[in-house]
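Note that one protein chain is taken out, while the other chains of the complex remain in position.
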Amino acid sequence: MIEVPEAPAPAPVPVPVAGLRTRGWLRSNPLLAFGGAVSALIVIVAVLAPLLAPDPGDAGSATHPFDVLKAPSAQHWFGTDQVGRDVLSRVIYGARISPLVALFVLLIACAIGIPLGIAAGYFGGWLDDVIMRVTDIVLAFPALLLALALAALLPPSMTSLTIAISATWWPWYVRLIRGQAASVAGRPYIESCRALGISRRRIIFRHILPNAITPLIVQVSLDVGGVILTASALSFLGLGAQDPTPDWGLMVSEGQTYFTTDWWVVTFPGLAILITAFAFNLLGDGLRDLLDPRRVILR
Amino acid sequence: MTRYIARRLALAVVVVAGVVLLTFVIAHAVPGSPAASWAGPHASPAQVAAAAKYLGLDRPLPVQIARYFAGIFTGNWGVSIHTHQSVLSNIATAAPASLELVIAALIIALAVGVPAGLVSARRPGRPADQAIRAGSILGVSMPIFWMALILQLVFAQRLHVLPVAGEYSSNLLFTNPLTKVTGFPVLDALFTGNWPMLGSTLTHLILPAVVVAAYPAGLISRMVRAQILDTVGETHVQMARALGLPERDVFGRYLMKLAWSPVSAAIALVFGYSLVNTFLVESIFDWPGLGSYAVASIGTLDTPAILGVTLFVAIAYVIANLIVDIVQAVIDPRIRLR
Amino acid sequence: MRLEITGLNVRFGARSVVDVDHLGVDDAEIVGLAGESGSGKSMTTLAVLGLANTVGATVAGSIKLEGRELIGLPEKVLIGLRGSRIAAIFQSPSMAFNPVFRVGDVALRALRRHGLTGSEATDRVDQAMRGVLLSPDLLRRYPSQLSGGQLQRVAIALAVALRAEVLLADEPTSALDVTVQAEVLELLRELRSRDGMSVLFISHDLAVIAELCDRVAVMQAGSIVEQGPTDQIMSAPQHPYTADLLRSVPAIERRA
Partner (left out) sequence: MKRHRALPVAAGSALALILAACGGSYHASTQSQPKSAQTFTYDTYTPVMVDGWDPATEYSNGIIAMSLMYQTLTHYNSATHQIQPELATSWSSSDNGLTWTFQLRHGVHFHTGRLLTAQAAQAAILRTIKENGGAAYIWGAVKTIDAPSQYTLVFHLKYASPLDLEASADYSAYIYDTQAAGSGGNLTKWLNTPHDAGTGPYTLQTWNSGQEFEVILKSYSGYWGGWSGAHYKRVVFRVVPQDTTAVQLLKSGQVSFIEQMSPTLWSSLKGTSGLKLVSAPSWQNLLGQLNTRALSQPVRQAISYGIDYKGMIAALSGAAIASSGIVPAGLLGHFTDLPNYSYDPAKAKSLLNAAGYGPGKKAMNLSLTYTQGDTNESIVATLMKSDLAKLNINLSVQSLSWPTQWAKGKSSTASQHQDIFMEYWWPDYADPYSWFINLLETEKTPYFNLSYYSDPTLDGMINKVEPLVATDRTAAEQLYKEMQVRILGTAPILFLYNSNYQYAMQNNFTGLQVNPAYPNVVFVYDLKPTGS
């Protein structure tokens, strides 16, 4: 996912922007407000899935062979799929699948990216070169391609999917953290810390890490949408979730055969992917405007 | 200028070598012996042994790597399990269709993204800007495999406005068959003056290209907007206005050309990304490109084919970056003169 | 009075940045506008050019060119005036030219926009370049290939080529070293004496103003505290702020 730098919306040249009051920026930035609200809604739906879903069993292994592929009706708002399961319940439970994968992928990517980034940025020298060259090579592959190759060679499951995507995602964070760490490490006051004999660990945790946190938060929030899309794409190709997991990508893939006659089987899960990715992207976009307008992120 | 390009070329070669090495690591790191996967799941033990010998699995690692590199550069990318042909020849026949699709998509993305970016940069914060920003974020958040199905259902199956699938309509094969010149159907039709075929290839290209264009269009419009807003405050803009130039010159010509350099960097990135996006769409549109080949390879656990396609796309991606570097040097004298 | 500003107010939403009750520049006259940076000098330039809205500011009051009111004119008409009647040069010459275009490109395009044919425009610009002692070949170079001094002189040549009557010079010499500064000042004097151009010379450098300008206006926090003939202001400042400014400048002697 390639995120793009954004200059703040109305940026008059000479006038410094006064302190932002939360209510102020909400009104001035409707996209962020919408993104934040819908993202929160999705998290709530995921948490309250058992209460919200009319037929929770359908998200598991339950099937109803006698009312197969029924059109949306009062009883089934989103209709039923090829084995009679309620599409609405499965879409609701789906809110627990790909967003969760996104969470794990981003945690893993940070767990790998931060230490490597700091090592490269803080210590520099040959260590920096080695780490950064490896990062460049992994980044020579479009993320989805490497994830696809890895997932295709591993037995298809949610864990393989998570591993495959994490393996392609960490390099971005190495680059980001390294940039921050190198810039802070170069500052004179770090020199003085060293002179005062402050331990390397304290310098890293007291000075370098806090500085890198803001752009990291922005980047992670921007990536949630990207990972959800990548995970759904791989599940669509049958490389991620397996039946009966209510994964949106898998539901679109399985429904493809019935799409021309029973449109609802594909439309609603796909719509869920779009809305979720859109919401998190808006949220990330808005956060970047607020916290770190100058961040240039090219993936 | 040539010194700059030579340096970029050297970097590209290093990255390609790294890419080949990485595919070697993946091939050997994945569970299951590479020999078995190279020879195929139901190959006889003798065939597996022969594959092991060929890959030199018993030999020390550097020899294996050297043998793997030699194989790659001499065109021996292994035999595809589900087509029983050499992986490289499969890729050679499939690649033009995918490249044609991605290039068409990028053209659409530029035609939509650049003007959108300009309009939203003209009056930042206004409704038009908000709408375009929301639209481009929507484009970037689109699951294109789903969008492909929706567009195919609406435009092709229900409205019959556009063809459902395939590279061109079938009965043309009897009336005016396509003769292969470059391997790209649109170009071949053009060069051989086969107008009905040209019309058919273009109409068949619309739906898939529009779907693949969703992501790059969103990205390019945001990129153009950001670059212009970054430079709109600079003195030369006021200078141009002070000389009596209208806004459309200030934005369309002066600010736009300045924005091309960073935007073209994004285009190289998005080329690689979109080439992979076609994988999700080609099966839906019966598009005989790398995507269909990759999807078929996944179904049959065809490791050599999967790695071959991965390698090909990565190399194409590095070349795209190289091309853009050169284009940037042409556009931006500051780079050329460095 | 060629350029007459009366009761000018420029504001950003609630905050007012410029409040000038009267300022005028006659033909063949250089008026200095002195003041510390951030006192609204640049905003005045933009207001005169009718470009304040491009940075989100609103303008009220009256700016008359040859007796014709500019504020409120439709954009189409203003475009016709910019460059051909009122021109501007800016502080950092290297920033005043688009890095990816040849130096002459913007001028030729502007001249064509003002109705000249391609060949007429080229002749006009070449002649103006020779006027500022530069070879026309420089027009085909890129900004990064020219020095600050050369670029500033090209900027002036553009104003001459467009036959502007009023030139707004916003700190044109601040970024240049002394020797090049002198050349530019000499050029401005020639524009006044030879072409009868009215120049509003904006600067925080009182020494340069003293040397160049016929009259001077002192600006503090957006409004003019004192204005009058240069030597009168220099020798007998009425307003305490002017006195402070003068004290902060090393010995000024005024050449005849």
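Chains here go by letter, A, B and C, matching the order in which they are written, and residues are numbered from 1 within each.
Just so we're on the same page, contacts are C-beta pairs under 8 Å (C-beta built on N, C-alpha and C of every residue); 3 or more make two chains touch, one makes a residue touch a chain.
These figures come from a predicted structure and were not determined experimentally.
Considering the complete complex, the chain that is not shown touches A, B. Only one of A:V138, A:I204 or A:L237 touches the chain withheld from this view, namely A:L237.
Note that of B:E234, B:E247 or B:D286, the residue touching the chain absent from this view is B:D286. Checked against the full complex, the candidates B:A97, B:L198 or B:I220 give a single residue touching the omitted chain, namely B:A97. If you put the missing chain back, the residues of chain B touching it would be 40-42, 82-83, 90, 93-94, 96-97, 156-157, 164-171, 173-180, 183, 185, 188, 283-284, 286-288, 292-293, 295-296, 298-301. Along chain A, the points of touch with the absent chain fall at residues 60-63, 65-66, 68-69, 82-84, 236-238, 242-244, 253-254, 256-262.
Throughout what follows, only the chains that are shown with their structure count from here on.
The interface with the largest number of contacting C-beta pairs joins chains A-B. Here the spacing of chain A and chain B, counted between their Cα centres, is 23 Å. Touching of two or more other chains is recorded for residues 233 of chain B. Counting partner chains per residue, chain A has residues 10, 13 touching two or more of them. Against chain B, in their complex, chain A makes its touches with residues 1-2, 4-7, 9-11, 13, 28, 30-31, 133-134, 136-138, 140-146, 148-150, 152-155, 225, 229, 232-233, 236-239, 249, 252-253, 256, 259-260, 263, 266-267, 269-271, 273-274, 277-278, 281-282, 285, 298-299. Those residues of chain B that touch chain C in the shared complex are 233-236, 238-246, 249, 253-254, 257-258, 260-261, 331-334, 337.
If you check the complex, the residues on chain C that touch chain B are 46, 49, 51, 54-55, 79-84, 86-88, 90-92, 95-101, 106-107, 109-110, 113-114, 142, 144-145, 155, 158, 162, 168.
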